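Note that one protein chain is taken out, while the other chains of the complex remain in position.
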Amino acid sequence: MISMSFLATVATLALVYAMATQLLNLEAGWGGMWDLGVAGLIAVGAYSYVLLTSAPDAMVPGLGLPILGGMIGAGIITALVAALIGWPALRLRGEYFLISTFAFAEIIRQLIIIGKDVTGGTFGITFVKRPFEQAFRFDAYPFVLLGITAVLTVVVYLICSRVAGSVYGMTMRAARDNEPLAMATGTSVKSLRMSTYSFVGLLIGIFVGPAFVWFLGALVPSTFGATLTFTIWAALVIGGLGSRIGPVVGALLLTGVSEAVRLIEVAPQQAHLLSAVQPALVGILLIVVLRFRPGGLFTEQKSFARTGTDVKGELKRMRPVGMAAVNGGEA
Amino acid sequence: MQNLFFGLLTGAVLAVATSGFALLRNTERFLHTAHGQFMALGGLLGLTLAQQFGPWLGLPAAVLITAAIGVVCGKLLFDPIKAQGANVMLFTSVGLAFLTYAVMLVVFGSDIKVFDVQLGSARQIGPFMIAPGEIVLLLIAAAVTAGLWLLLSRSSVGRSIRAVSSNRELAQIRGVPTNQISSVVWALSSGLAAIAGIMMGILGSTSAEAGWTYILLVLAAAVLGGVSNILGVIAAAMLLGVVMDLSSLVVDTAFRPVIAFALLIAVLVVRPQGLFSFASRKEAVA
Amino acid sequence: MSEAPDRPMLTLREVNKAFGGVQAVRDVNLSIDSSKVTALIGPNGAGKTTLFNVISGFGTPYTGKIAFGDVDLTGWAPHKVARAGVVRTFQTPIGFPSMTVAENIAVAIVGQGLGNPWSPFLRWRQDRKVRRDAMAEARDRLAAGGIEGLADVPGSELSPGNAKLVEITRQLALKPKMLLLDEPAAAMATDQIRTLSRLIRGIADDGVGVLVIDHNLGFVLELADTVHVLEFGAVVASGTPEQIGNDARVREIYLGGTEETDAA
Partner (left out) sequence: MKRSLIALGAALTMGAALTACAEGGDQGSASGGGGGGDEIVFGQMLGVTGDYAPWASATIDPAQMAIDDINAEGGVMDTPVRMVTEDTRSTVDGAVSGFSKLTTSSGIAVLGSLESDGQVALFDQISQRQVPNICPSCGTPFLDERGGEYSFRITASDSDAGLIVAQVARDAGVKKLGMIVQNTEGASGPAEVAAEAFKRTGGEVNMVTIEPGASSYNSEIAKALEGNPDALYIAAGTEAGIPILREIDRRGYDVPIFVSPDLITNDIAAMPNADQLQGVLTAFDTESPAYKAFAERWEAKTGHAPEPGMYDANNYDQYILFALAMEAAQSTDGPAVAGKIIDVASGPGTKVYSFKEGKEALARGEDIDYDGASSSLDLNEYGNLVSPVLSTMTVQDGTWAVGDSVDLDPSLRP
């Protein structure tokens, strides 16, 4: 028998990933900015939230703001950091953009470690203000948290959907498809990307950062390493880059598979074999989906066009910021 | 001064690894994220086989096996999706990285392993304190990169590889057996990964986890060098090694990764095509 | 030459552009009239596309001055040049491949006012109206061009000839005052070229200045009011199509270079 409480915990984690994956999709799938630094932005959001909300007399002192204030504040701070990163990084093209966002994420993590007077360093922060925690019994709280996270996920989905169907979303996809042409039709691609990048930062700060912290209950810098970025990316690619529902499905599937491994019980001596199952499944899932449905499980075409023509291979046509550099061909 | 030598040593190993990565990137046109895992695989295989059959037999065997695994992966996983383009291949490679990691966990376990190879104690040579084994490693790295360069520039296989990397379709039309060349490149690239992985293992330690760390350095060096140019990539790897080791003279070592990455970003912003890319930047509008 | 205030003229003064030590454009002085079709011809590598890029803002940095009427366009970014009314097309008309043809054109219509992340939330009604109007207008424009059948075809699935037509239709939707066409006739069949000529003539008759680059000498000489010949980045001859067609030197340069005219 699988306990409901465990399912609720796993589902909460899956939904946090689903939010992050949707926002990455907004940025990379529609905006064409292949950001390998999402983990860095999530770290900024999570730390800002905790530092804004925790009590001034806590071990790592904060400002003691209410939860909602903390979320909004975290959003603003993350948006500013995103703007700061985007300013140099968005000048770069293709794999150089990938690398520089990656480097920024690493810098953020290192600064969190070094700045231990503010962030608690490697020791991290152990107290987290969570919504309605006092109002419920501890064994009911996982379900409360699941409910809150689910609501936030729906909000993020609605936001992303609305962006997708708007003039702004259209311009964004146009700039992704063909940067020079978008410029030649009067779009300032640079400022469009800057605003998208900061906007994604804002949403990560408001939604993903706090929700992730609520789930974790404590913060340590090692949570925000490259693995987090890779996991979110894998979820996005499996679900389908550019599709609306794909990122949600991808994240739920990936987390589901990873955590389902926990339900297999083996002798403790075989624990290391079991621990290999999770990366193996993620790897196989990625390879198989890309081999047989290279656009991911859901496609962008399905999400937008009313034509019914299903064009295969979204990923193939996707051009991350100035893909020219990667393809070595013409843009 | 001593740090300069340390940097050279780090850089030389990194150069071996990165040249393999760049080679594959240039002919197969995607970023092979699993390269770091192949390094770890080579290191672990080398360690295990060296224990069984001694280093003289075991280490070359590990390199050959890794190369063979690379060829098989290329044929089985990457050839069928070549038409799907760089992104699909990039993420397939991420998948392969996870898979290789899992296999290493099963086969070798997760603990840290140490090569049973002594490098000897250091002697004063000029301004440097150098251990004999370090010279051997440095020489091997130099020989491997020089060999690669000779192979690429002098041999007919090398000419074919370069033809494929500059224009695959054209090379095919001109009768270059592109599929065989792909296999050769996979073998070379994976073999180089194994050599670098073994050297990393001898210098420090090796484990299934190490691959994730390796790939970061390789990516950084490759991008810094402007991926398309093997010599540039080698130079960038050396430079990265030296800069990382020299930076600790100037700033607190806690800031070393921050400095290294900030430097990387700064270089990219000033020269977006990498430090040593000689090809002029393609105009956005072609 | 007189210039009506609403019919500005595109002027280039002493424009020079070099990359990697190669002087791609040297000392170019040009005036391009509105309501006229001006052609720029020359062998491959003469610098035609580079000059195009320079004008449309993609070729910065360069030296010299570019002005459109009273507006000094020198050094402007591509999107500003486009918004100032100087609009270009591209040689390879890949368009926006993931969008339908109608969306392709709507993108050009919607303009920039709503192109920020807030408008979908703060001005949703307006946003929705703008989008719907744009789609409707896109279909009208396609119908006017006789290609309404393409409206729902994904941009990635157009034939090269249709792609060229869509490219021009899209850029016209920006309501340009000066249109720069980069090899519009390439990859087109003879009857399509005829349609294209009529279309371009019509654009000019509406008061829009047109600058055309093309390899097809026949097409250019028949269409253009004025022709400039470019060689090694410099203008070596200018005149009416008749003058240029009969210029011995031009024929030598140009036809000498046409042997390998590509069909791209």
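For the reader, a short list of remarks on this structure follows.
For reference, chains read A, B and C in written order, and residue numbers begin at 1 within each chain.
In this text, contacts are C-beta pairs under 8 Å (C-beta built on N, C-alpha and C of every residue); 3 or more make two chains touch, one makes a residue touch a chain.
Because the structure is a prediction, the values reported are computed rather than measured.
Within the whole complex, touches from the chain that is not shown fall on A, B. From the set B:31, B:44 or B:69, the residue in touch with the chain omitted from the display is B:69, counting the whole complex.
Across A:10, A:50, A:92 or A:172, the single residue that touches the chain missing here is A:10. Within the complete assembly, residues 2-3, 6-7, 9-10, 13-14, 69, 72-73, 76-77, 99-100, 102-103, 105-106, 109-112, 114, 118-122, 129, 131, 133-134, 200, 203-205, 207-210, 213, 217, 241, 244-246, 248-249, 252-254, 256-257 of chain B touch the chain that is not shown. Seen from chain A, the chain kept out of the figure touches residues 1-6, 8-10, 13, 113, 121-124, 126, 138-139, 142, 212, 215-220, 222-223, 227, 259-269, 271-280, 284.
In this text, only the chains that are shown with their structure count from here on.
Centre to centre, using the average C-alpha position, chain A and chain C are separated by 41 Å.
Put simply, the C-alpha centre of chain A and that of chain B have 29 angstrom between them. Spacing of chain B relative to chain C, judged by their CA centroids, is 46 angstrom. Counting partners per residue, chain A has 180, 317, 330 as the residues that reach two or more other chains. Annotation for chain C: residues 58, 90, 92 touch two or more other chains. Taken in their complex, chain B has these residues touching chain A: 29-31, 77, 80-81, 84-88, 91-92, 94-103, 105-106, 109-110, 212, 216, 219-220, 223, 227-228, 254-255, 257-258, 261-262, 264-265, 268-269, 272-274, 282, 284-286. Interface residues of chain A facing chain C in the complex, by the touch rule stated above, are 159, 162-163, 165-171, 173-174, 176-178, 180-190, 192, 195-196, 199, 242, 300-301, 304-307, 309, 311, 314, 317, 330. Within the complex, the chain C residues that touch chain A are 56-58, 77-80, 82-83, 87-90, 92, 94-100, 103, 106-108, 110-112, 114-117, 119-121, 124, 127-128, 130-131, 134, 152-157, 170-171, 174.
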